[in-house]
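Take this structure, written in structure tokens, and hold onto it; I'll ask about it next.
One protein chain is absent from this view; the other protein chains keep their places.
Lettered A, B and C in written order, each chain numbered from 1.
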Amino acid sequence: MDTSTHQPVQQSVAERLDPHTATTPLGDWVRELCDAPDGGNLLSMTINVIIIIIAICAFSSLTAMVLVWMERKLAGRFQRRLGPTRTGPFGLLQTAADGLKLFLKEGFRPNASDPFTYYLAPLLPLTGAFMVLAVIPFGPSMWIADPELGLIFISAIAGLGVLALLIGSWGSNNKYSLMGGLRAGAQAISYEVSLILCFLLIVLASGETNLLNIVEGQQGNFWNWWIIKLPGAGFIAFIFFIITSTAELNRTPFDTTEAESELTGGFHTEYSGIAFSMFFLAEYVHMFIAAAIGATLFLGGYNAPFEFLPDGWWWLMAKSYAIIFLYIWFRWTFPRLRIDQLMALEWKFLLPLSLINLVFAGILIAMGWIL
Amino acid sequence: MEATLTTDILFYLFSAAILGCGLMAVTVKNLLHSAIALMGCLFGTAGLFLLLDHEFVALMQILVYIGGVVIFIIYAVLLTTHLGTRYLPASTLKYISGVTLAAIVLGLVLHIDPQATHTAVNPDRTATTIDAIGYRLLDGSTNGFLIPFEVISVLLLSAMIGAATIAKHQKPGATNDEDETGGSAS
Amino acid sequence: MNLTACLSLSAILFSFGIFGLMTRRKIIAMLLAIELMLNAALINCVAFAYYAPAGADTDVGSILPIFIVAITSAEMAVALAVIVAMYRKRKVIDIERLEDLHD
Partner (left out) sequence: MTTPDQHQDTPPQNRPQSRPQNMGAFTPEAQAEDTCTKPSFYAYFIKRPIVGAFSLLTGMGITLKTLCNVTSTVTQEYPENRDTLTMPPAFRGQVIMPHDEEGEHKCTACTLCEKACPNGTISVLPMKNIANKKVLGKYIYRFDQCTLCSLCVEACPFDAIRMGNDFEHATVDKDSLVMVLNEKEGRL
């Protein structure tokens, strides 16, 4: 295996956390560009931060564009349609056209709504998405921040996504919005429990909360991934992760929050123009993030499935997009759950089984019965 | 984290955020706005904890306080108020007593606080790792926290069950004696 | 940044909490004020752990907040459940109109 690509991982956590010694290709280049005798000055740090911010913005908008196109195209194919074909080759520019339309639309606020909460809500989901994107290890030397408690950080930030829906739904002063917001709150709080239990299983198995170390612990062939390495428990946890993350993303079959047929769009009923496009963009960035976390925790992150293949960001992308395909597949196959069925699924089924699965995994690890 | 100019600036920024949001949280008329202000205050506190090298507490602050408690509060606000709900002003007497009590407590605490003599950071100190916290929590010896940990677990479970029981919606058909008396008293 | 600054910060926050608790009439707002006071206590815990002298047990600075947070969330869960149940029955969240609770 090429050891040079894993050079930064050999460093201690303290060294990695130090922005002056963390080696990323771009960071090295910037440091060389404005060479400072003490190994890093304020200018190079500032440039680095600006580059990071631009990179995250560009990456998330590009991801959202690709995902929207992919969803529309796949939705068409699932329903014996063609999907977008007119705008650009294979309709690739459809999302750009839609985005342009949304940006040019009039921003309209209902008269009786509360301006502070109404305008605060669309800003929040993308903020959370950017914060989570910063800690995902994309490649052996491709990450922005690598906190020691990365997994706890992700679960903490992921829990904030629902705030935007609650605030925005209340601020719109619309009964459908409020209903959607209340549903979103109940759903997110409930399913977060199972989601964190899935994370806990990985922490239990790998003994790490640092995402990079979790990924490095799954090096080698594909049977070293936690989904297979923990016989049975890993696969069950992966299925639970997929279910709970679908619920956290408010996607069909758990889209009671939006529920076009009942709530006419739920929390974003009153939003239009650029505010709506913020929600829309964040929804798809969140989808990518959920898939990337699933790939990192269960499918070996950026590790290649076989030892002789080179590791790199392309594997994380491939795995993430496979999970995203699963989400899209779910959406266009399953009907929506009723809200009481949704709650019953979580509290009566997923939560007890997650706990049992956690105990089962603990027994497996204590006995050493892992591959 | 070493005390440098940067940390000083950050500390005062966070302090300003905490105090500003805290003041907003207790004075703003709109209940949801004060919940959002509380959220900002808790975020500032989390940042302060990061400055003070307590990453785990900072993340727990975000995870449990903001992600759990504040969302609960906002949920309760959504359930019990709506836009246009009347603001209930307190009487002047209450304002006076509130300000007086707050001033007395502040004066007392600020009188005691400067007597804390040890203000220098121990140069050998290391940040508490999550492993150390876990081992201490499950340590059964006199130095450990096993019994409080178990007690708090039971408390959380019972609180959860109790909350679910209290908030359980009474079916319209179901007759409950307490329901009847409670209804007549109001 | 030193210990006195941290303690003063938490003291001011605590007094804000007391002010809010006295002057608010909606129960949820009072809970919010209590939350502020607990937050001030948390700041104290962490600050004392950070500025502890050599040889002190600094892990407690991370463990005590765990208990505080757990107790707070338990309290909040029960209190908000009571509020919601009460609102459902009486359509009131004003503390001054609930003075007949002692009957």
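Keep this in mind: a residue touches a chain if its C-beta (ideal position, glycine included) is under 8 Å from a C-beta of that chain, and two chains touch if they have at least 3 such contacts.
Small disclaimer: the values here were computed from a predicted structure and weren't measured.
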| item | value |
| --- | --- |
| Residue, one of A:F90, A:W223 or A:F334, that touches the chain absent here | A:F334 |
| Chain not shown, touching residues in subunit A | 74, 76-82, 85, 329-330, 332-334, 348-349, 352-353 |
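One rule holds for everything that comes next: only the chains that are shown with their structure count from here on.
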| item | value |
| --- | --- |
| Arrangement of touching chains [line / ring / star / complete / other] | line |
| Computed distance of Cα centres, subunit B from subunit A, in Å | 28 |
| Mean-CA-position distance for subunit C and subunit A (Å) | 32 |
| Distance between chain centroids, defined by C-alpha means - subunit B, subunit C (Å) | 5 |
| Residues of subunit A whose C-beta touches two or more other chains | none |
| Residues within subunit B bordering two or more other chains | 56, 60, 68, 72, 75, 77, 79 |
| Interface residues, subunit B side, partner subunit A - complex | 30, 32-33, 36, 39, 55-56, 59-60, 62-63, 66-68, 70-72, 74-75, 77-79, 82-84, 129-130 |
| Contact footprint of subunit B on subunit C as seen in their complex | 1-9, 11-26, 28-29, 31-33, 35-36, 39, 42-43, 46-47, 49-54, 56, 58-59, 61-63, 65-67, 69-78, 80-85, 87-90, 93-94, 96, 100, 103 |
| Complex contacts: residues of subunit B adjacent to subunit C | 3, 7-8, 11, 15, 18-19, 22-23, 25-27, 31, 34-35, 38, 41-42, 45, 48-49, 51-54, 56-57, 60-61, 64-65, 68-69, 72-73, 75-77, 79-81, 88-90, 94-95, 97-99, 101-103, 105-106, 109-110, 113-114, 116, 118-122, 124-125, 128, 132-133, 136-137, 145, 148, 152, 155-156, 159-160, 162-164, 166-167, 169, 179, 182-183, 185-186 |
